[in-house]
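The structure's right below; bear with me while I get my questions together.
The complex is shown incomplete by one protein chain, all other protein chains being positioned as in the whole.
Every chain is named by a letter (A, B and C) in the order it is written, and numbering of its residues begins at 1.
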Amino acid sequence: MFRKILIANRGEIAVRLIRACRDLGISPVAVYSEADRQALHVRLADEAYFIGDSPASQSYLVGEKIIDAARKSGAEAIHPGYGFLSEREWFARAVEEAGLTFIGPSPASIELMGDKVNAREAAVKAGAPIVPGTTQPLMDFGDAQKVAGEIGYPVMLKAAAGGGGKGMRIVQSHEEMNAAFSMASEEARSAFGDPSVYIEKYIERPRHIEIQVLADKYGNVIHLGERECSIQRRHQKVIEECPASFNDPELRDRMGRTAVGIARAAGYYSVGTVEFLVDAGKNFYFLEMNTRLQVEHPVTELVTGVDLVREQIKVAAGDKLTILQEDIDWKGSAIECRIYAEDPQRNFLPSPGRITRLRTPAGPGIRDDSGVYEGWDVPIHYDPMISKLAAWGASRDEAISRMKRALGEYFVGGIRTTIPFFKAVLDDDEFNRGEIDTGFIGRFQERQKTGILSDDTLDEPHIAAMIVAASDYARQAASRTQPDAHADRSFSKWKAAGRISRK
Amino acid sequence: MFRKILIANRGEIAVRLIRACRDLGISPVAVYSEADRQALHVRLADEAYFIGDSPASQSYLVGEKIIDAARKSGAEAIHPGYGFLSEREWFARAVEEAGLTFIGPSPASIELMGDKVNAREAAVKAGAPIVPGTTQPLMDFGDAQKVAGEIGYPVMLKAAAGGGGKGMRIVQSHEEMNAAFSMASEEARSAFGDPSVYIEKYIERPRHIEIQVLADKYGNVIHLGERECSIQRRHQKVIEECPASFNDPELRDRMGRTAVGIARAAGYYSVGTVEFLVDAGKNFYFLEMNTRLQVEHPVTELVTGVDLVREQIKVAAGDKLTILQEDIDWKGSAIECRIYAEDPQRNFLPSPGRITRLRTPAGPGIRDDSGVYEGWDVPIHYDPMISKLAAWGASRDEAISRMKRALGEYFVGGIRTTIPFFKAVLDDDEFNRGEIDTGFIGRFQERQKTGILSDDTLDEPHIAAMIVAASDYARQAASRTQPDAHADRSFSKWKAAGRISRK
Amino acid sequence: MKLDIEIGGKIYAAEFAAGNGMARIAIDGKIHEAAISEPEPGIFVVLINERVYSCVIDQTPAGRTEIHVNHDLIPVSVFDRKRFTGGSAGATSHGRASLTAPMPGKVVRIMVKVGDAVAAHQGIMVVEAMKMQNEVQSPKDGTMTEIRVSEGQTVNAGEVLAVID
Partner (left out) sequence: MKLDIEIGGKIYAAEFAAGNGMARIAIDGKIHEAAISEPEPGIFVVLINERVYSCVIDQTPAGRTEIHVNHDLIPVSVFDRKRFTGGSAGATSHGRASLTAPMPGKVVRIMVKVGDAVAAHQGIMVVEAMKMQNEVQSPKDGTMTEIRVSEGQTVNAGEVLAVID
């Protein structure tokens, strides 16, 4: 086993990886950019190396600097997390050439499966059904218009190198293609350093369901079942579940065996995710394979009890899988909400800035994988996700109830987050019935609009708000006239004197 | 199902019960004493009723005030938690007479099983083996000396009305009996309002293992396996595990069936715990039954996936058990550390006071059931437990690793806690091998004493401490000479200017 | 203390008194009483008829004071009656329109030049934050008279990016 691992990432996933290292008795080494000097992952690591200016292109995407830091620290392995360099074949190769272990699949597997275009070809060879579309990156928007004309609108543009909704665009018509194509390639370049995009037929109201696979270097491949990731806005997942809300063990088995077949065909080892679209008739189509740890891995961990990061590190160290397919059982139900620094009331506009207050939820069934702390300035340079909140329950209903409770306890001050949005989604009937597809959020937002009622009466929460506002105002007025009387916690004096008379 | 439940408790268990209410869509009502005006359980409830002065005897132990608050609030049921009034038969009866539901067993069951002396008689009738001793409260210390002489020293004095180590004393000889008897009865009176104590043979190096039972009002009784609670200091549990470290399903089955038999004989419903001593030969002896929710219930919840508080509330509402014995399976391993406001370096002396800082752990496998927040003054009046930290892992080793990681993340400033003590215990070889009995802590403390080495060299943590101390000193010196220059976060200026030059 | 309190777009005349852990507010002649305490700085527990309201006073990065009651944001502002001047007169545009940054971020592309004619909803520039690109569009037909930022520049939320006449 490794003694020291360098974590080539930031935010919540760096914290998650640091925790996995601690659980295995491995010393975690962090890297950080200018904007992340005081980041949580730096504070929790044993060592921390500065790797450059704030934009990822000058720090977290510079493989050379990261390998250099690994060498200096004496780390034997590099964990890339997700995003950044996690699916760059050249980086995996450079790590191995530097005599270090890349904690992920082989460079050859990344090359084959990490590129969406090659992956589709490989999946077809492995017998998996696919959605019609190109298997080659498009040259320009004219090329895109030509292909789209053949397979018929609507179509989807996707980054060849990426995932997570970046560089992804639905195109409804010939006319929209020009603008959409340039936005998609620019986002792809900005997010992954590669502007290539490809195209595929857009299937309406599909479920987005993925299979988690786990494989060692000796050809043992298992799957850990599905995750339902249909709840997306801007093609980015925001809520994930395990099992899928239709909870169909027979479908799980069929999809699982297909995913294992694809992984096997790619000579795959490490953790990986095979993504499918599932239509209303439960037909599934291979979408792509993510050759890395997935953001939403916690829901699988909660339901199977398998620590995916631990297994991934062990496999990288050359251990054989000790878990067989028949050891995997799925108990209860888990759900994850991605807490983003975004304003749900302003169309999910990014909301970076200082977190003035942070109260995180806890208690039965709750797991909070956070990358921030009170007082932290969420930078403009990186992904807006500040935390992943997950809830487990013996049933889907129990998981939802616990998630609602946890969202109620969660408070983030100073910036806007998606917490209020999730509260509303979890109260939604369609959601509770499990009627989920990738169009859910759009329909949900329509329902929300019609549901808003303006109410003129002052109820008790309003009275409470008025009392607090007036108290604050009075305190400030007092401190203007008597500056010395203004203590940090001057209301505590009330407490001291505060024998509240009651009947 | 109830719409509103009054929670007749405080601290972490009140918070736990509030969360259970939220999960069931029930409105939680809190009660609070003078010292608890700003307590976390008050802040998290929907309603909060003041019930008197700080000493429990004037607030949390006054049944009348609590029933009064329940009436005013319109609650249909009262949950007593553990401790306080949870095992007082008269209180359960008064609640029912007030037309409310007591969330616990029937008054008759409490009377029969809650009193340790009656319980032993009942257990014997149900065929359970018991430890030799009295079945009647002792009159005075002379009486105690007489009985102890018959069964042979060492003996154990125990509060007839209580649990949790209060009013418990090992007596090694005739001479110690006088002092021990009066301390034990006084503690019993102070903790439970009843000075009665009884006596039993003290079995050396036993394991303290208990079985969780769950029963409805229709005669359905199941058990949820054992908890290992041998790690005790001052006869109070501090670390609990599920399963027991020897993990013996056959023994679990035998003890489980015995516990179910005892519960059935007592006409028991609700959750309850049957405690046993287990000797080296895996013979078990009935100790007592706790007719309430147990402090350490989370480890059972983590391993079985059953929410015990939810089941308890449902049973109280008249629901039939939907879980059968064969539905219960035990997955992985869980461990709980009770975080006490006590100073482990000063023989666990109570350490009440202001919590100046609080950083709680999170991430995979971690559950923190806390009753406090940063800024809270831990009162002198109540139990010193501020939180229960639990970790789940696929194996006992994984659970221990995760617990160690979580303890490393946990920081409580301003007061002393048992966190450093737990870190040392979890690093102990005997503990890791599972060589546990109720004498573990004593032996562990002896090992610790011999292991302390004085080290004269300044290593990097010492240098870091010196730098921080010097920086703080310099800042204070600067603010004395230039008061205006002293901002709240003046070191942040360093950050702003802080481009640290690196090679 | 006489105050005007704006909540939900309506302004209420209020009379407020506090002390000894209690607060009293009269609104439209109706008196509301509450126990109030501040367990953590800026966090208040308000008890009205034994019902618990956890209130947080918070400052946004833009400097605006916000109050959350049981974690729901309630927009409320207080004016001293003596000082209240009757609503802040936001200067109206009179045909001129400013383009402002919708969020903190970086200007990654400017698609027009000063002097260009622009149409309503035409994309003027793209601001990127947190890997998301947002197109800032013209609110009206007109002429680009001023561009105050350049490509690559970091901007704050609300900062004026350009002016259209």
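In the analysis below, a contact is a pair of C-beta atoms (placed from the backbone, for glycine too) under 8 Å apart; a residue touches a chain by one contact, two chains touch by 3 or more.
Keep in mind it's a predicted model, so treat the numbers as computed, not measured.
Although it is not drawn, the missing chain touches A, B when the whole complex is taken into account.
Only one of A:9, A:33, A:73 or A:230 touches the absent chain when the whole complex is considered: A:73. Interface note: of A:375, A:420 or A:434, the residue touching the hidden chain in the full complex is A:375. The missing chain, though absent from the display, is touched by one residue of B:125, B:174, B:346 or B:447; that residue is B:346.
Of the candidate positions B:90, B:218 or B:411, contact with the unshown chain belongs to B:411.
Seen across the whole complex, the unshown chain contacts subunit A at 30, 37-38, 42-49, 72-73, 373-376.
Where subunit B meets the omitted chain, the residues involved are 166, 183, 186-187, 190-191, 234, 341-342, 346, 349-354, 356-357, 380-384, 408, 410-411, 413-415, 419-420, 455-456, 458, 460-474, 477, 488-489, 491-492, 494-495, 497-500.
The working rule: only the chains that are shown with their structure count from here on.
Located most centrally within the structure is A, per distance between chain CA means and the overall CA mean.
More C-beta pairs in contact connect the chains of A-C than those of the other pair, out of A-C and B-C. The chain with its Cα centroid farthest from the Cα centroid of subunit C is B. Averaged C-alpha coordinates put the centre of subunit A at 36 Å from the centre of subunit B.
Remark: subunit A and subunit C have CA centroids separated by 30 Å (rounded to whole angstrom). Looking at subunit A, one finds that residues 408, 495, 498, 500 touch two or more other chains. Shared interface positions of subunit C, defined as residues touching 2 or more other chains, are 37, 41, 47, 51.
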